[in-house]
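A protein chain is absent from this complex, but the other protein chains hold their places.
Here is subunit A:
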Amino acid sequence: MAKGDPGVTTRGRRAAPRSKRPATAGEPELVQLLTPEGERIESAIGPDGTEYRVDFTDEEYRGLYRDLVLVRKLDAEATALQRQGELGLWASLLGQEAAQVGSGRALRTQDMAFPTYREHGVLYCRGIDPIMPLGLFRGVDQGGWDPNEFKFNMYTIVIGAQTLHATGYAMGVHMDGKTGTEDGEAVIAYFGDGATSQGDVNEAFVWASVFNAPLVFFCQNNQYAISEPLERQTRVPLYQRAGGFGFPGVRVDGNDVLASYAVTRHALDNARLGQGPSLIEAYTYRMGAHTTSDDPTRYRIASEVEAWRAKDPIARMKAFLEKQQLADADFFAAVDEQARAESVHLRERVLAMPNPEPVTMFDHVYPNGSPELDEQRAQFSKYMESFEGSAH
């Protein structure tokens, strides 16, 4: 929260000063630079006294808004495609756009990201074609981008497993001597509130700490692990866990793209300078289902959803741009039109995604191949060819 400024509660009301309200799992005390009403806060102080601020050009402010709108629209398109049977499943980011765009835009080209399966907004910020994750959810591939080229690893579905990969990668960055300077490399690991219960995440905290890995743990606390609320994962605010592992933690308003950017950039800079890991808890809310398979009306109440809708990351950015006269109606219309056109384009390309040739299931099991598998492939090909009129 801003220095000397009151914080906000989950309902968006003004709350008592931080020192008098110790944070609990359900009660945020967070770094915020843009209120739900679109008011700019000049700077905010984190729990360890760090001052967070951002200094964007008008064009950059508009760019962040455009990112938010685009990733929401593309996500909505994917949800629609799933409902129409074109995707087997979709994990929507609705509500988490600011946490993803803010952190994603804070990354530098040389930084490496390790996502879960919901980081479509970060993926977009890494310059990856937004169709890429749809192949995975459509079942035609398992994620088609090159992690090395885009510095954005494969989606990881096993909860928390990627935090260890990120830690090892960051140890490697350190061993390669790529830390300690302002143009050093940093690594970011994405995970959710549910993942903090996993052994792997806690092991990653231990490893990153004792090896001083240049790593930012970016936890999007969206309040639910499928149906299980935060209270089923923790009794203390997640960001405070960092202290027990020996590195700083901070809770940021995850619906505030400016604050999400500021805290992530700061943590990444610390990491690249050799100051080790940190934990960011982006306090946000999943507005939709965990995936298209579950029904959130079974496990949460409408009033809670409405309270969070009042804190929408896009609405507040729009209010800010309007109040500051940084954008006019033409701009907003143009962004909407761009988002519409890109989602139509995405839809057309998804519908045209071909099924893979069945024999490709044998590809890339081993870098050096395997005689057993080669034989199976040959037998399978022969079998497929045995069908009359087979194209295979």
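Quick note on the criterion: a contact is a pair of C-beta atoms (placed from the backbone, for glycine too) under 8 Å apart; a residue touches a chain by one contact, two chains touch by 3 or more; residues count from 1.
To be clear about the criterion, contacts and distances are computed from a predicted model.
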item: Among "3-hydroxyacyl-ACP dehydratase", "Mg-protoporphyrin IX chelatase", "Pyruvate dehydrogenase E1 component beta subunit" or "Carbohydrate ABC transporter membrane protein 2 (CUT1 family)", the UniProt name of the subunit that does not appear here; value: "Pyruvate dehydrogenase E1 component beta subunit"
item: Options A:Gly49, A:Gly199, A:Pro354 or A:Gly389, residue touching the unrepresented chain; value: A:Gly199
item: Selected residue (touches chain absent from view) among A:Glu60, A:Asp336, A:Asp363 or A:Glu385; value: A:Asp363
item: Of A:Val173, A:Ala225, A:Leu238 or A:Ile314, the one touching the omitted chain in the full complex; value: A:Val173
item: Contact partner of the left-out chain, one of A:Gly49, A:Pro354 or A:Pro371; value: A:Pro371
item: Residue of A:Arg105, A:His165, A:Arg251 or A:His290 touching the missing chain in the full complex; value: A:His165
item: Sites on subunit A contacted by the missing partner chain, in the whole complex; value: 114, 141-144, 146-148, 153-154, 156, 158, 161, 163-173, 175-176, 199-200, 203-204, 206-207, 210, 363-368, 370-373
